[in-house]
Each structure stands twice: as C-alpha cells, then as structure tokens.
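Only one structure is covered here, and it is reproduced in the block below.
Our next item is chain A:
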Amino acid sequence: MDITINLADGVPIYRQIVNQVKYLVASGLIQPGEELPPIRTLALQLKVTPNTIVKAYGELEVSCVIHKRRGSGTFVSEGRPQQVTLRERRRVIEQRIDGLLAEAHQLNFSTEDILRMVRERKTAMDETVAEPTEREKR
Partner candidate 1 sequence: MTMRSPVVALLWEQWQLTRVEAAQRVGVSIVAASVALRLGEVGPTVAFGILMVLHSMFWLSISKLTGGRFLDGYKPGFPLQLLYTRPVPTVVFVGVAMAYDAISCVVLYLVSAALVGFAFDQPLPLFSVAGWIVTFHLVCTCLQWASRNRVVQWAGMIVTCLPLYLTLRNRVASPLHVEFSLAENVMLILIGVVSFAVAVAGVARQRHGGASVATPRTAGPVASPEWLVSLFSFSCPTSSATRALVWLELRSSGMPVLAIGLGLAMLIFMLFAIGIAIAPLRPYAVLSAVISVPAMLWLFGGNALGIRHKQGRSYFSSFEATQPYGTAQLTGLRILVRSACMLVALIAVGVSVWASSSLVNEWVPWLMNGKEVSPGVLRARNALVAEILEKPGYQHFARMVVVAIVVALIIASRATFTALRARHPRRVNIGVGSLLFYGLALVLLAQAEQHGIVSTLLFNQIQSATNWIVAAVLILATTYLVWRSLAERLLTPRQVLSVVVMSAAFGAACLTLMGLPSVRPEGFPTAIFLERLLAPALLALMLFVLASWSLNRIRHM
Partner candidate 2 sequence: MEKTVVDVNTLSRSFDGMTALDTVSFRATAGQVHGLVGSNGAGKTTLLKHLLGLLRATTGSVRVFGLDPVRDPVGVLSRVGYLSEERELPEWMRVDELMRYTQAFHPTWDVSYERELLKTFALDPTKKVKELSKGMRAQAGLIAAVAHRPELLILDEPSSGLDAVVRRDILDAIVRAVADDGRTVIFSSHLLDEVERMSDHVTLMHQGRVALSGVLDDVRSGYQRSRVHFAQNFDQPPVLDTALAMEGGGRTWSVVHSGSLEQFRHSVVARGGEVVESRDATLEEIFLARAGRSGQQAEAA
C-alpha cells in the first residue's frame, strides 16, 4: 500500500494515514474487498509505532471505510464509504481560503480581483483537461 508520512505537515500521523487510505479507496486504487496490510507490517513499513496504525484503522472502521473480519484480517468495505464529514471538508478548504485572503491582502488584491482570478483559473484548467480528449478523438 502506497502511503507516505510527512512529519512537517502539522497533521497527526494517524490522520495522514486515514486520509491517504480514504483517497486510495475513493480513487479506486484499492478495490472493495481487498485486504489491507496487518498492523505490524504497515508499522514496520512506515516506521511508526503500531498504536498509530491501530488508531488509524480504528477511525477508518468507525467511518465504515474498512472492516475487520475476525481471524482473517482487515478488508475494504463494499459500497460507497461514508463521506468525510462536511465539517472536516469545510475546515480544510477554509484554512486554504484564509491563507489565500491574507496573501492577497498583502499583495494588494481586492476580494473581487480574487474571485475573478479564481474563475479565470478554473476556465484555464478545464481547457487543459479538455484538450487531450479532443486530441484522442482525432
């Protein structure tokens, strides 16, 4: 399982693991029903204390992303995983927006400028995504 830990991130290690597992599941890199590595193995791989893995797996189990089958191991749950709570998602984005607003203020951009720039960037990103599909069609 491809997980990396970044200590300078400011995010607790178990949360990084939780987020990355959720991402792997959501993006289909881990299929439902697939087995996750046992706690010991993952702890050895990541060089973290096993209790952190225990915590991470515990949280994943609470949010029904994974489930433990007695005696067999830990597996990814069938069906769509419960969404990360709205509050958590808002919190991540709000942090980014606060940073963006402060920077903008320092660099003398108004809020209207920012909103306009956000839309411009979105359009540009959509175009670059659309181009390869156009090339594929030809």
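Regarding candidate selection, all candidates are chains of the complex that A comes from, given by their letters.
By definition in this document, a contact is a pair of C-beta atoms (placed from the backbone, for glycine too) under 8 Å apart; a residue touches a chain by one contact, two chains touch by 3 or more; residues count from 1.
Nothing here was measured: the structure is a model prediction, and the numbers come from that model.
Trainee: With reference to the defined contact criterion, which of 1 or 2 touches chain A in this complex?
Mentor: That would be candidate 2, which touches chain A.
Trainee: Help me check something: in the complex, which residues belonging to chain A touch candidate 2?
Mentor: 5, 7-14, 39-40, 43-44, 46-52, 95, 98-99, 102-103, 105-106
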